[in-house]
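In this view, the complex is presented without one of its protein chains, the others remaining in place.
Right, subunit A next:
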Amino acid sequence: MNSSNGNGSMSTASSSGAWNGRDQFPAGLRVLVVDDDQTCLMVFEKMLKTCLYQVTKCNKAETALSVLREHKNEFDIVISDVHMPDMDGFELLKHINSEMDLPVILISADARKQVVMKGVTYGACDYLIKPVRIETLKNIWQHVVRKKARNTF
């Protein structure tokens, strides 16, 4: 799954979307990470790969949305920056929540309470402040399990 165009680009670590083998969990967790800043995106990708997750990165929200629409059920969780040109993290979150059943984590350097509040009320399962430490990313699988558990009961 590799595509690039003039408007946005994405790249993925592996072409197989399948995650099986519960004993390896959370290794292989399929993460889509969205950030328009390439420095941040590079750091996130490396951290997530170090967590043994399967990482796909996007630098535009619109690209991320089309990837999610085209490859439904091939992702476990989305991590998105809040402040992005064109479509921002809140809008992406709204689309994802209305169209699919994926946990979304918002990330920002903006720690102002009203912005965090907005993220939470819009339905983000977590809101992380940059810079994000790898220890935090090691725990994101909990959101996937929690969401699945809620859907089951």
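By definition in this document, a residue touches a chain if its C-beta (ideal position, glycine included) is under 8 Å from a C-beta of that chain, and two chains touch if they have at least 3 such contacts; residues count from 1.
The definition used in the following text is that contacts and distances are computed from a predicted model.
Its record in UniProt calls the unshown chain "Histidine-containing phosphotransfer protein", which is the match among "TAF1C polymerase", "Phosphatidylinositol glycan anchor biosynthesis, class U", "General transcription and DNA repair factor IIH helicase subunit XPD" or "Histidine-containing phosphotransfer protein". In the complete assembly, the contact with the undisplayed chain comes from A:D37, out of A:D37, A:E62 or A:E91. The missing chain lies against subunit A, touching residues 36-40, 42-43, 46-47, 50, 81, 83, 85, 108-110, 130-131, 133-134.
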